[in-house]
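Input: a single structure, listed below in structure tokens.
One protein chain is absent from this view; the other protein chains keep their places.
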Amino acid sequence: MATSLDRYKSGVMPYAQMGYWDSDYTPKDTDVVAVFRISPQDGVDPIEAAAAVAGESSTATWTVVWTDRLTACDLYRAKAYRVEPVPGSPGQYFSYIAYDLALFEEGSIANLTASIIGNVFGFKPLKALRLEDMRIPVAYLKTFQGPATGIVVERERLDKFGRPLLGATTKPKLGLSSKNYGRVVYEALKGGLDFVKDDENINSQPFMHWRDRFLYCMEAVNKASAATGEIKGHYLNVTAATMEDMYERADFAKQLGSCIVMIDLVIGYTAIQSMAKWARRNDMILHLHRAGHSTYTRQKTHGVSFRVIAKWMRMAGVDHIHAGTVVGKLEGDPNVIRGIYANCRDDFTKKDLTQGLFFDQDWAGLRKLMPVASGGIHAGQMHQLITYLGEDVVLQFGGGTIGHPQGIQAGATANRVALEAMIKARNEGRDLWNEGPDILAAAARWCSPLRAALETWKDVTFNYQSTDTADFVPTASVA
Amino acid sequence: MSELDFKPTSAVAEPCSGIDLRALSSDSQVDAVLDELDRELIGLRPVKQRVRDIAALLLVERARKQLGLAAGPPSLHMSFTGNPGTGKTTVAMRMAQILKRLDYVRKGHVVAVTRDDLVGQYIGHTAPKTKEILKKAMGGVLFIDEAYYLYRPENERDYGQEAIEILLQVMENQRDDLVVILAGYRDRMQTFFRSNPGLASRIAHHLDFPDYACEELEAIAQRMLEAMQYRLSPAGLAALHEYIPRRMQQPHFANARSIRNALDRARLRQANRLFAQRGRKISREELITIEGEDLRASRVFS
Partner (left out) sequence: MRITQGTFSFLPDLTDAEIRAQLEYALDQGWAIGIEYTDDPHPRNFYWEMWGNPLFDLRDASAVMSEIDACRKAHPETYVRVSAFDSTRGFETTRLSFIVNRPTHEPGFLLKRHETDGRHIQYTIESYATQSPEGRRYT
């Protein structure tokens, strides 16, 4: 940094000299640390670009201001302390920036995000900018509620252990009236799914008013519960135009005895935190649909990585989050997805660059967030799904249930039988990846819905190039 | 444990042709355990031979079984007699491994107990206590040290008999699930077996553990010191040489354990000796050397 005599002389000065670049800085345990992928414009020095990002996401402005000297400005400046080129991508740099804890309001995702991504992404000297990962200090994590229910309590409430949970989105997405909608829910739950859900844009439209939907869905849920002896649920979407409307819908869901409600990401971070508080107060599981995220999470060069969104959502306090399927119709590279799932489910996430995890993250006892895999998956992929995603996950087969040739109940049964057979085989020590098709075929011999499902969808795969992959490739280790 | 799974071998032939015992043996990797036993324990030649005999018997039984010549599950319960510190517990653990590798027990862990773990203090206490121990030992070996304490005929309120009854049941009916090894002093075990013929009749193999000879104890001492990164000076070695026979005459001699205790006391004396000279710098050599005086300070020499 320039000497204090020069530092506050009026005029423009490189950010790196204003104190936003400090290669000797070691982040404190209480600092929030972010890593950005910076693509500077041609001719812009990467260190200056990193310092500029640090500056524009903390205290700087484009010219020197004397009023800085009325504050303990050294504390409030974010410090870029490390810049390294991204392997295999010339012109891109990873830049590590540390923010003092004093910059943030406790328990506020809105403040955290406004601070870090609120100002800097349109900055002209950068061609592109992406927030790759964040390390949240334990001191800050403890000010957040965290998931209202969490994986452990959710399972205990449902009394379902040892296997992934099964869900489906009602199809068609739009257009059904409430009574017919409830029929789909009943059939799917009776056939063997644990949950059915509203889609993200099912709110309260001319073809289906929300109150009607809630009433018919709860009839379906309770009827299916009595028919099977299991606890069943339907994610009632309470997303609305205003918080007042949301609270009204959520309260109604509670009155009707639902165990779970859902919200969409597009309601905004503040609304999400409010709903998480409400969910905890009302013993409700809170499902989050990540509507709209792909607008900014999918391209490697610009935006916010979904792993950071997942972290924020765990802090904000949702219990379920859509987090990718790997083998389904939506974007998802296996290593990146693994990293996202780790952020949701670990007590302590270890740094692993091959999964895009740039930091060790201690979750300070925050409850675990249940990832949800949804989008173009079917029973024939069960062995791959369990191998990639593990056991603490909700697998949602919308089309894969409702599109079954023998009907919705058969579709649900096929999925449930495939899942249980696969878990049983895994516990017995079989090699799921290679023997999966055999295990499914063996179960299909006595379960005709499963046989039909495998026949119908056996050639369906979604093999496209991933747009969002990790930059670090696992190196071959000497055996 | 997982690498020890017994795999079906190429040595299994049709009933008419012969069995390759060597292949059977190497496939089960029993030799590795036997070799480790040889290396790990000094002396005990008769015991090691007995263990090899038993291993050979079990291997042949396995071969016979593969040809359909089974004669029911063999009884594997054993008794180990000898003075303390002669290696009984160590051999029990190796035996458990051998049994696992030859597929006679499923898991091969050892649960080591004494009377107090099996017998309760009041009516109704013993059965659940014993059964719980048995459950934990299922799939492996139950090693009961000083087993004769289970039997106290002079005290009619003693519940040891109940534990013995339960043990007898399990030793007879669940031979697939559990192997029992009883251990203790030779003469007391003999008395115990005479008073409990039911128990004696279920013991297939009796192994006796002789006391160590002086040279063997010296070798054990050297090995222990090496493991602790100490060495004896020539004077120390001479002192050890004289210490051992004297100590053996004293009461309560527990073989390897007594050697261990003596070495620990010598280390204490060495430490005090060095500490007394803490004014000057001490070399690494001095730190690892036990001197004659460290051993000669023992009461044994007075």
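Chains: A and B, in written order; residue numbering restarts at 1 for each.
Throughout what follows, a residue touches a chain if its C-beta (ideal position, glycine included) is under 8 Å from a C-beta of that chain, and two chains touch if they have at least 3 such contacts.
Predicted, not measured: the structure shown is a model, and the values here were computed from it.
Q: I'd like to know which visible chains would be in contact with the absent chain if the whole complex were considered.
A: Taken over the complete structure, the missing chain's partners among displayed chains are A, B.
Q: Considering the whole complex, which of A:320, A:368, A:383 or A:404 touches the chain not shown?
A: A:368
Q: Can you say which of A:42, A:428 or A:459 touches the chain missing from this structure?
A: A:428
Q: Specify the residue from the set A:72, A:174 or A:231 that touches the hidden chain.
A: Touching the chain that is not displayed is residue A:231.
Q: Given that one chain is not shown, which residue among A:156, A:251 or A:283 touches it?
A: Here the residue in touch with the unshown chain is A:156.
Q: I'm checking contacts with the chain that's been left out. Which of A:417, A:440, A:453 or A:470 qualifies?
A: Spelled out, the listed residue whose C-beta touches the missing chain is A:417.
Q: For the chain that got dropped from the picture, name the residues of chain B it touches.
A: Considering the whole complex, chain B reaches the absent chain at 106-107, 109, 134-136, 138-140, 174, 177.
Q: Just the residue numbers, please: which parts of chain A touch the chain that's not shown?
A: 152, 155-156, 159-163, 192, 215, 218-219, 222-223, 225-231, 255-257, 346-347, 368, 413, 416-417, 420-421, 423-424, 427-429, 443, 446
Heads up, the rule we're going with is that only the chains that are shown with their structure count from here on.
Q: Distance-wise, how many Å sit between the C-alpha centres of chain A and chain B, to the nearest whole number?
A: 56
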